[in-house]
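Each remark here refers to the structure printed beneath this line.
As you look at this complex, bear in mind that one protein chain is not there, while each of the others sits in place.
Up next is chain A:
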Amino acid sequence: MDLNLSDEQKLLRESAERFVTESYDADHRRKTANDPLGFSPSVWKQFAELGWLALPLPEEFGGLGGGAVDLGILMEAFGRGLVSEPYVATVVLGAALIARCGSTEQKQASLPKVADGSLKLAFAHSERAARFDLAKVTTSANKTAQGWRLAGSKIAVLDGHAADEIIVSAHIHDHRGPSGRIGLFLVQATTPGLVISDYPRLGGGRACNIELFDAHLPEDALLGDGSDARPAIEWAVDRAMAALGAEAVGIMQTLLDTTLEYTKIRKQFGRPLSANQVIRHRLADMAMQVDEARSMALRAALKVDAAPIERARAASGAKAKIGKCARFVGEQSIQLHGGMGVTEELEVGAYFKRLVAFDTLFGGSAHHYARHAQLGRTAVSA
């Protein structure tokens, strides 16, 4: 039992924090927020040079073989700087799905390119009618003589506009109709019949909705052997929730630091705000919730390779708890900044919005407490 960072992990944290402090300031964020791309290609190149794109990828395909804790360290630093590069879409979700489901050829074709920064990915899974139910997919994939024909709509695809290839989940239909299996399909961004409508995403970066109008794909667009991808999707999303939880911790820590400073400087009634016990107690609660969130993100990371139910309960528990903490810390940061907190003139709002996006993505606290409870009962009755 040891929860201390290794020397390598300390170095990773230092270099990630240094990068964010030195290169990722408010000006940079404002510039990318108004940019149609939503992030900076030169920063992406730096990520590749620093080895961060390769960090969690398997070593035999150009990766560094890092674990979920390493990923969490990087993500927490990203949170502190409100980094908007498509890291989650490409590395945490996209590359992980290829690494888990793809054939050796598919992994060889994609993963080294992700590592060197020349391939960006996205994962198109959510559908409007499914809400947060990961198992529900109506987008269809019909087998054709040449390969596959995909039809359907996806929403809230992170960074899909920037992706070279989008991994699309679809219900596989064979000659008898729906097979009950979900497949993952690698769709080139240039595929005819694929329509991408992108928009600015709450809290920075971009997202898109996509439509597939009988898009024709080659035979080898299907990742792996076509067995049901639901377990892999649950796995990938649980891992992503752990990583996003760490990012949320970084965001919350920055909000706490900023708000604490502000309450020391801002004077009303002839004394600093922090001289009031009601303010000090609020800040104590915020600090406590940041700490609880940090514990939960770490716990989820340490359990990503556990048995599916244990992993999923840790991920859902973390998502629910961190989401709750994030709303509290975010909303109170605005409250304690007073009127200025509600303006775009301070960065508090941007950090708050990223936390709201975190809480929303893959389902909010209520959804994940319910999933946690359901999985607990499965575990008991199993």
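In this text, a contact is a pair of C-beta atoms (placed from the backbone, for glycine too) under 8 Å apart; a residue touches a chain by one contact, two chains touch by 3 or more; residues count from 1.
Just so it is clear, contacts and distances are computed from a predicted model.
J.: Given the options "Acyl-CoA dehydrogenase", "ABC transporter substrate-binding protein", "Allophanate hydrolase" or "Glycine cleavage system H protein", which would UniProt use as the protein name of the unshown chain?
T.: Of "Acyl-CoA dehydrogenase", "ABC transporter substrate-binding protein", "Allophanate hydrolase" or "Glycine cleavage system H protein", the absent chain's UniProt record names it "Acyl-CoA dehydrogenase".
J.: Which residue from A:L298, A:A312 or A:I334 sits in contact with the chain not drawn here?
T.: The one listed residue touching the chain not shown is A:L298.
J.: With respect to the chain omitted from the figure, which of A:R230, A:R280 or A:K353 is a touching residue?
T.: Selected residue, touching the omitted chain: A:R280.
J.: Provide the residue numbers of chain A that touch the chain removed from this figure.
T.: Chain A touches the chain not shown through residues 1-6, 9, 69, 260, 263-264, 274, 277, 280-281, 283-285, 287-288, 291-293, 295-296, 298-299, 302-303, 314, 317-318, 320-321, 366, 369-370, 372-374, 376-377, 380.
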